[in-house]
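Here the complex is missing one protein chain, while the rest keep their positions.
Letters are used for the chains, namely A, B, C and D, taken in the order the chains are written, and counting of residues starts over at 1 for each.
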Amino acid sequence: MKDIREDIAWAKINQDVMKSLENPRKLYWVILFFALMAFGFGLGCEVYQYQTGMGVANLNNPQVWGLYIATFIFWIGMSHSGTLLSAILHLMHADWRKPIYRFAEAMTTFSLMTAGLFVMVHIGRLWQFYYALPYPNDRGIWPNFQSPLLWDAMAIFTYLSSSVLFLFVGMIPDLAIARDNMQAGWRQKLYTLLALGWEGTDRQWRNFRVTYLTIACFLIPLAVSVHSIVASDFAMSQQPGWHVTSFPPYFVAGALYSGCAAIITLFIILRYVFKFEEYMTLPILKKIVRLTFAIAMVWTYLNAVEFASVWYSHDQVSKDVLIQKMTGNYSPFWWGMIFCGSVVPLVFAIKRFQTNIPVLFATSLLLNLGMWLERWMIVAPTFSHGYYPWTWDHDQWPSIVQWGMVFGSFGWFTLLFLLFCKVFPSVSMYEVKEMVYHRTLHLKKSETAEQGAH
Amino acid sequence: MSKRHLLALYSNFDEAEAVVRELRNTTINGFDVNDDMIVKSPIEHPEVEEFLGDKPVYVQWFTLFGALMGGLFGFFLISGAQANFYMQMKGGKPIVPFPPNFVLTYEMFILGGVFITILGFLVCAGLPAKRSPLYSAKVSIDNIAILVNAEEAAISVLKAIFTKHKALEIQEEAGK
Amino acid sequence: MSVSNLLENWSQVRHEHPVNDKPHDPYKWAMAIDLDACTGCNACSVACYAENNLPVVGKEKFQHGQQMHWMRVERYWDEDGREFPDQGFQFLPMMCQQCEAAPCETVCPVAATNHTADGLNSQIYNRCIGSRYCSANCPFKVRYFNWYDYPTTENVWPAEMTQQLNPDVSVRGKGVMEKCTFCVQRLSAAKVTAKGEGRIVREGEVQTACQQACPTSAISFGNIVNPESRVHKQWAAQQVELDKDKQAKNEKEEGPGLRGYRILEELRAYPSVMYLERVRESAV
Amino acid sequence: MIDSDSVKQLAGHPFDRRDFLKVLGWSGTAVALSGCGNTSIEDGRETVVSYVEASDYMVPGIGVYYNSTCAQCDAGCNINGRVREGRVLKLEGNPDSGINKGKLCGLGQAGVQHHYNPDRVREPLLRNGSKGEAITWDKAYALIAEKLAGVQGDEIAFLSGGMSGHLKVLLGNYLDSLGTRNHFVYEAIAPSVVRAANVKAYGVEMPRYRLDKAKVVLSFGADFLGAWVSPVHFSQQYAQFRKGVDGQRGVLIQVESKMTLTGANADRWLVVKPGTEGVLALGIINVLGTATGDVAELVKGYDPVRVSRETGVSVSHIEKVAALLRMRSPSLVLAGSAAEGYAHGSQNAAAINLLNQVLGNVGKTIEAPVSVPFPQMAPAKGNTAALKSLNDGLAAGKYKVVFNFAANPVFTAPGAMKFKDNFAKAGFKVAFAHYLDETALQADLVLPLDSALEDWGTQVPEYMTEGAQINIQQPLMERLHANTRGMGDIVLALLKQRKADEYKGFEDYYAYLRGAMLQNKGALGGGGVDDDTFWNETLTRGIVKLAGATGALTTHATAAGLVFPAHKEADEHYPLHLIPGVTASLRDGRHTNQPWLQESPDPLTTIVWDSWVEIHPKKATELGIVEGDIVEVTSRTGSVKAQVYLFPGIHPEAVSIPVGRGHDAMGRYAKGYGVNPFQIMDTVFEAATGELAMHETRVKISKTGQRVLVVKDEGAAGALQMGRKIASRVSTDQIDLSKEV
Partner (left out) sequence: MHRFLRLPILLVGLFMAVSSYAANNSQPALTTEDSLGPQVQQPIEFPHNRHAGNHDASDPAKGGMEINCQYCHTYARRSAVAGIPPLQKCIGCHQSIESVRNKPRIVELFKYWDAKKAIPWKKVHDLPDFVRFNHERHIKRFIEQQDRPVQEACGYCHGDVKEMTVARRQKPLAMGWCASCHEKDHPVTAEGGAPIGNQAYWYSFQKPVAAQDAAAVIKARGPNDCWQCHK
C-alpha cells in the first residue's frame, strides 16, 4: 500500500493534474449523462409543480414539508465535511488532507447550491421569493427577522459565499499553474482571468497564508452555526420530536457524518475517472474512513441521547412521535436509518475493509442513504404525528414529483461537481507539492537524526 | 535613471537562499535588496519569510475591521428595520427581540469578516495585477525565481552573483 | 436615522405583547364555544365556506388531505375500549385559535402573519410566499395551504358559482396559506360603522359566520375587553384568563368545578378561544 | 361590506320588488377571482358594476338583506339572503322566525349552491332518442296540451314532493281542471307512521314537542338534531334543554340501533336490537309501575328480564332510565324513524307514545299544534304509501300522462319496486326539474324550474312552532338563466290552457300570489292597511304570522290494538339488518349535487364524497373486515359494493349505509359518488299504514378483496385524543352549571 511518493517530480504533479482537465476515463461521460438525465427529470417536475401548484407533490395539510426540506437538510449537511477537511484539518496541519480537500471544498459549495434549490422548490409562490429578502422598499415592510427560516437563508448565504471565496482563494496558485500550462483557448483566458495575475511572489504568498488561515478560522464556527441554525428550524418550533435541546449538535454530527461518507464516495469515483491513483492514495482513504467511523459513533451516541431523553421524559407527545417512528408507517425507514447509520459503519472498524475500495464504495453509499433517511425521519414523522391527533395523516407518501426532484437534485449536484472537476484542478497541485516537500524535509531530518544517533 | 529587471531561476531552494544571502551581504549600487528583490516560488515556503526578513502582514486588521463592521451593520440594519416596522407585531415577543438578532448578527459578523479579509488580501497582495515583465512559467512547476529590479550599473554584478550560484536560467529585460 | 429611532423608542420596542402588557384596548376579539351545546351538525363549517370563499376541493384532493375547511368539526369517542359509545361522541369545532402568542407568527419569514391590535392573528395572503412554516409550527394544525390554484381548477368555481363569492374576501390563488380570520371582513365593517359614529363596536353588533349559523348558539363571540359582552362574562365565570398558561382554578385540590378550558394551553400560545367541556349526566 | 345595519336601510323603503329586479340590469360580470395573482394596479381592464336605475338603498359595496324561505327541506326555515350588486351571496337565518330564529343549518346554507349550480337545466328539453333537445316554452306548453287532449282524468298522474301554500292550491285547481284525483305526494323520508300513531294517541298528526320544557328526553331513534321534522328548531330547543329548566340540565337518552347525530349527543346512548324499540318502551312502563287499566295489563308481561333479553338493553339500564323518568318530570318521549321503520312500526310508535301518556307528558311537553286557518294551503305531506299506489298504477299501465315535480322516485324508490321500469310504461312523462336527476332523465319532457332563490311562493311549514305562520318565498336576484320558469308560472300557464277565462286576470304567478294574499289581507293580519303597504311589509318580513287555530290533545292512555308480533328468529341467509342512514345534509339525495354538502364531512364518520357501510368493530373482526375494505352488501333485491367504516355506534347485527349518494345523474357533483342503498331495499310495508318499512331489509355482506383509503376528515388517530385534553368531558356531579352565563 503506497502513499504519495516523496520523490515524485513536481513537474509530474502538474502534468498529472492538468491531464485530469483534458481526458478523463469514459466513466466520466457516463456519469455526466445520467446526472443530466436526472437533473432534466427533476427540472421537469419543478416546472410541472410550478405551473400546477404544490399539491402535485402530494403534500397535505399536516405534512406540509415532505421530502423537500428533508433533502434540503441532507444537502446542507453534506456540505459540512468539505469544511472539515479544508478548514479544520488545515488548522491542525494534517497534511494528508492536501490532495483531497479541493474536491471536498467543491462538494461543500455545490451541495450548498443544491440545498438552495430546495428552498426554491419548496416555496409555494416562487415568483414572490424576493419578499424574503431584506431590501428597503417604499412600502416600508421587511421580512421577519425572527423567523428561523430567515436565519437559515442568512447562514446559508454566508456559508455559500464564504465557501466559494475559500475555494477560490485556495485555488489561485493552481489557477496560475493552469494558466501557464494550458494552450491558448477559452480555458486559458478563464484561468488567466481567475488567477488574478498570481506569480507566487513572496508578498503574495505571505498574505495568502494569513488570508487562508483566517478564512479557515471563520469557516469552522460558521459551519457549526449553519447546521445549528438549520437545526433551529426544528428545535425552535414547539412540535414534538423537534423541540429538542440536543438538535444542534446532533445535526452538526449528522452533517459531518454524511459529508464524510460522501467524500469517500466521491474520492473513489474521482480517483478512478481522473486517474488520481498517485495522489488520492489508499492511506489517505484509510484516514478518512477512520475519521468517518469516529463521527459515526458520535452520531450514534447523539442519536441515543436524543431518544433516551425523550424516552425518559414525561413528554408523552414527543414519546408518541418516537414510538410512531419505531413502530408506525415510518418504521421501515427509521430502522433503515439506524441500520445504515449505526450498524453499517462498523464495517469501517475492520482493518481489512478500510482499504477495500468496492466495500468502501458500497458502504459509503449506504451511509449516505442512512443519513438521507435520518433527515426524512426528522421531518416527516413529526408532521404525521404532531400535537393534534385529529390531523394525524394517513397519506404521506411522497409523489413522483417529490421523488423526481430529490433525484434531480442528485443529478444537479453531480453535474456541477463533475463539471467543476473537469474545468478546475480537483487536486491541489501546489499543496501536494508542499506536502511532498515537507515530507522530504521531514524524512531528511529524521535521516540526519538517525545518522547522528549512530 | 532607468531600472531594468533581471530574473534568475533556481532548481532548489538552498541555491536560491544562498543567492539571497549573498545579495543581502553585498552592497550594490543601484540595487536595494529590500525594495528591488522579489522571490517567486511554486509553493509557500515559510523559510522565505525568514531569510527575507520580517515583512509585516496587515490582512488580519482587515479581518478585525470587517467582522466588527459586519456585525454592527447586521445588528443595526435588523433592529432598525424592526423598529420601523411596528406593524409586524409578533404575539409574545418584543418588536426588537435579541436572540434572533444575535443569531443574524453572528452571521453578519462572519460574512463581514470573510468579505473584508478577501478584500484585504487583494489589497495587500496587490491583486489582481499584471504579470511582471519577466516571468517564467517554470516557477509554477518547481523552479524558484529571483526577480530583481536594478539600475543599469548593478545588472552585471547581479548577473554574476546569479551565475555563481548555478542559475538555471537568467532572463534579462531589454534595455530602454 | 434608524439608529436614533431605535434608541428613542427603546422601551417600546423591547415591550413584550401581550405577555407583560395590559390587555388590548379597545378590542380583543375572543370566542367561547360550549361543547355541551354543540351537536356536531356542521352548519358552522358550511357557513364558513359560504362566507369566506373556501374552495371545495373534491374527493381526490380531500383524500390527499388537501381540504380547506377553516372550521372543522372533530368527532371523538371514548378511548377506554368499551363496546359501544354509550355516552355519545364528543364534537369539537376547531378553527384558528387566534393565539395571543401565536407560534405561527414568529416563524413566518416574510411577516405575512402578524398580531393585530385587536388581538387577532392576521394572515396576509398577498404577502405570503408559501413556506408553510406557520402550519408546521401550529399545534392545532388549523392553517390550510392552497395546494392548487383553486380559482382555475375545474369544478371548484364554475362560472355560475363565482357569482356566489363574497367580494369582501380575497379569493386565494395557489401557494398561499390561509386560515380562519374570525370573519375579519365583518369585524372591520362593524368597526368602520362604529368609527363613523365615534363609538366602539357594541356587543352583538357583529357576528362571525359560524356563530350566526350555529343552530344551538354554542358559539359566542365578541369583544372580551367589553365587560358587557357575553364572551367576557363567560370567560370570567369560567375563570379562564387570557394571559395564563396555568389557570388558578385548576390548582385547586378539589378540581376546578368549572367547564372552561383552552386546548393545549400548556404550550403557552394563549389561545383566544375558550371551550366549555361537554357535560354528561352522571345519574344515568 | 357586510353591515348588519343595512337590514335597517331596507326597512321603511316602499318598493316593488318585482320592478326593482327588472331595472337592476347590472353589467360587469367579472368577479374578483384571484386574490393574490395580480400585484399591480390594473387600469381599464375590469368593468365597473353599473346600474341602469338603482333604488336608493342599492349601494355598491353594501349588502342588502331580503327575507325569504328556505326550500332545502320541509321544515320551512325563514332565511335572510345577503344580496350585493344584484347577486345573492349568502343565506342566513331570519331572526324574526319562530322556526329557526336567525339560525340556519348547513343544508340550508347550501341553498345558494342549488341556485348557482352549474348543472341546472336551462332550456325546456324534449326527448329525442336518448338525447334532450332544447325547445321553446310555447312549444312545450303546446306539447303538453296536445298530449293531454282526449286523455281521461284517471289516466293522468301527478307525482310531487310535499307541497303547501298557494302553489298547492293552484296545482289542485289544475288537477281538478284535468279531472284527475291522482295527485301522489311522495317523500322518501317522512315520519308517516309516527304521524298515524300520533293521530291515534294524541289526536293530531304532529303535536308540538317542547324539548325546552323537558328535563329528560327519551328518544327512540328520533334524530331531531339531524334530519327529523324540523332540526334547526329542535336544535334551539335542545340548547335551551341543555341549559336546563329550573337549573336542572336536561338529560337526553337515545335508544336506537344505529347511532344518529342525536344519539351522538345523548347522555346515554342505548343500543337496541333493531325493531325492539316498542318492547323497550313497554318494559320501561312496566318498571315505572304507574300505569293503570289496560295499559298495566299490557305491560305486565314485559318485565325487565324479558325486555332485556329481547332488546339487548341491560336490566340496570332499563331501571336507571325508568328511575330518571320517574324522578325528573316533565319528560318527553319521542318516536323517530328508527322505531317506525319496521313492519310493526305502528306498534312501536304506539308503545312509545303510550310511555309519554303514562308519564303524563301530554299537555306539558307535548302541546297541541297550531294550524294555519287556510286548510287549502295546509301542507300536503308526502309519504311512501303514495309511491306504492303510483307504482302499482304505473305497473298496470294505467297512466298515459305523468307529471313529476320535486320528487325523484327513480332514485329513491326501493329497488324491489322496479319503479324505473314501471315509469317507462307511462305514455308521456313530464318532469319539472332543476337538474337532470334520475327521474328527469326518464321523462319525455323536462321543464326547467327557477331556483328557490329566483321564484315566488308561499309555504306553510309542516311543523308549526310558535304560532302559525305562512312563509313567503321571493326572488333574491334576477333569473340566472333566461329560460327557466317558476313552478307557479308553469302551473298557471297550464291552467290557462284549461280555464283561460278564469285565470286571464293573472299575468303571472306573482300577480296571482299577490292577488290571493291581498284577498285575505284581513285574515293575514293586514286589516286596515292599504294593499301596497301590506304587501311590501309582508315581503320585507318574509313571514306572515297568524294567530292560528289550536287543536286539543287526547290524553287518554290506551293499549287498545297494541299487540307486538312474535319475536322473529334471525334470517339465516341474510343475517344482518340494513339500516338506511339519513344524514342531516344529504337527506334523500335531492341536494347531493351541492358541493358544500358533499365536502361537509358526515358528522359521525367524517366521510366525504362517498358512501360507506357502517359495521360494528366486533362484527368486523368476526368477519375479518377492516376499514376501507370494499364489501358487497346483498339483499334479496340486489347488491351494492361500498367501503367499510368501522363504527362502534351500531348494533353488531346491523349494518348501515347512508342514503342520498349513489346518483347516476344530477351533474358533476353528484354523479358517480357513492352507492344508493335504496336500490337494494326490499319492499316490506308497515302493517297498519302501508308505508314502506325502511328498516326491514335484511342483508349479508361479503368481502370483495378490494381495499381503498377511506376519504374522511378524521386523521390516522381515528376518534382518539391520545391522552391530550382536546374535546373534554365532565360529568354533572363535578360541576355547578348554575353559575354559568
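Odds and ends about this structure:
FYI, a residue touches a chain if its C-beta (ideal position, glycine included) is under 8 Å from a C-beta of that chain, and two chains touch if they have at least 3 such contacts.
Being a predicted model, the structure only gives us computed values, none of them experimental.
Of D:52, D:396 or D:709, it is D:52 that touches the chain left out of the display.
The hidden chain makes contact, of the residues B:23, B:52 or B:81, with B:81.
Screening C:120, C:156 or C:242 for touch with the missing chain picks out C:120. Residues touching the missing chain, restricted to subunit C, are 1-3, 5, 8-9, 11-12, 15, 17, 21-22, 24-27, 114, 116-118, 120, 122, 124-127, 168-171, 181, 184-185, 188-189, 191-192, 194-196, 198-200 (touch as defined at the top). Think of the hidden chain as still there; on subunit D it touches residues 1, 23, 25-28, 32-54, 59-62.
Although one chain is not shown, part of subunit A still touches it, namely residues 134-140.
In this text, only the chains that are shown with their structure count from here on.
Averaging C-alpha coordinates per chain places the centre of subunit C 32 Å away from that of subunit D. In subunit B, the positions touching at least two other chains are 81-82, 84-85, 87-88, 90, 93. For subunit D, residues that reach two or more other chains under the stated contact definition are 36, 709, 714, 720-724, 726. Listed in rising order, the residues of subunit C touching subunit B in the complex are 2-3, 5-6, 9, 12-19, 99-102, 105-106, 111, 114-116, 121, 268, 270. In the complex of the two chains, the subunit A residues touching subunit B come out as 9-11, 14, 134, 140-142, 144-147, 150-151, 154-155, 157-158, 161-162, 165-166, 169, 172-173, 176-177, 179-181, 196-211, 214-215, 218, 221-222, 225, 229, 232, 430-431, 433-434, 437. Residues 36, 709, 714-717, 720-724, 726 of subunit D touch subunit A in their complex.
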